[in-house]
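A single protein chain has been omitted; all remaining protein chains appear in their positions.
And then subunit A:
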Amino acid sequence: MSAAQDTVVEGCAAAPIGPSYREPDEKPQATVSGKIKFDTVHVLPQTPQLIALLTIIRDQNTQRGDFIFYSNRIIRLLVEEGLNHLPVKEHEVTTPLGRTYAGVRFEGKICGVSIMRAGESMEQGLRDCCRSVRIGKILIQRDEETAQPKLFYHKLPNDIAERWVLLLDPMNATGGSASMAVEVLKSKGVAEERILFLNLIASPEGLEHFASKFPKLRVITAFIDEGLDDKNYIVPGLGDFGDRHFGTLND
């Protein structure tokens, strides 16, 4: 906790939100993401629209259909931001009107890796942006005896060492499972700087732990929340993402 506090530049707090052309008193006040002292951590711009999406998926009264739809919209934004960290190469083409257009071409192969089960809920958003992307899986669960994360299963593309990896997990609470997943990827030969970790909501503690452990790995998140409760749930958070997405809550 103390280490985290050193790296948190600003906790999440109320702020006027809106585009630059609006007068300050025209901007509604809402809670925006905290800021953290790591260059490798990228927080999505706190636009009114993003805050409205987060408001819907955080709301305990939001029904499952809406939860899936609106979280998917945020996930697409995360994926689009993540893809921007991939390399491109100059590429010139001729347009349908016969003109020359100096553009770029995507370089480097990618794949997705979802941390089961919540990470799998992000696969649709990834496919919306990258049609036939390969997706590997890693199953990590909390060992009931030790209360530590434990690796149960993984299935990854054979050539993963040559690929950029988009690692998917919607909630980064303690950073424990994500760290273990990164260790698995590194053991398969994936370079740390070629891993992009996409998640919706992170705790400052989890991010601090993760970012200092993997200094070259980039994290893209939509929101850095207040912190963790005594059960290591992110607060205010949005509950258990997997349960809300897959509908496995007790009614």
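Convention: a contact is a pair of C-beta atoms (placed from the backbone, for glycine too) under 8 Å apart; a residue touches a chain by one contact, two chains touch by 3 or more; residues count from 1.
Please note the rule applied: contacts and distances are computed from a predicted model.
Per the UniProt record, the absent chain's protein name among "MIP18 family-like domain-containing protein", "Ubiquitin-conjugating enzyme E2 G2", "Gdp gtp exchange" or "Uridine kinase" is "Uridine kinase". The residue from A:Phe38, A:Phe69 or A:Phe246 that touches the chain not shown here is A:Phe69. Remark: the residues of subunit A touching the chain excluded from display are 14, 17-21, 28-31, 47-52, 54-56, 58-61, 69, 73, 76-77, 80, 83-84, 86-88, 91, 93-98, 101, 103-106, 128-129, 131, 229, 233, 235-240, 244.
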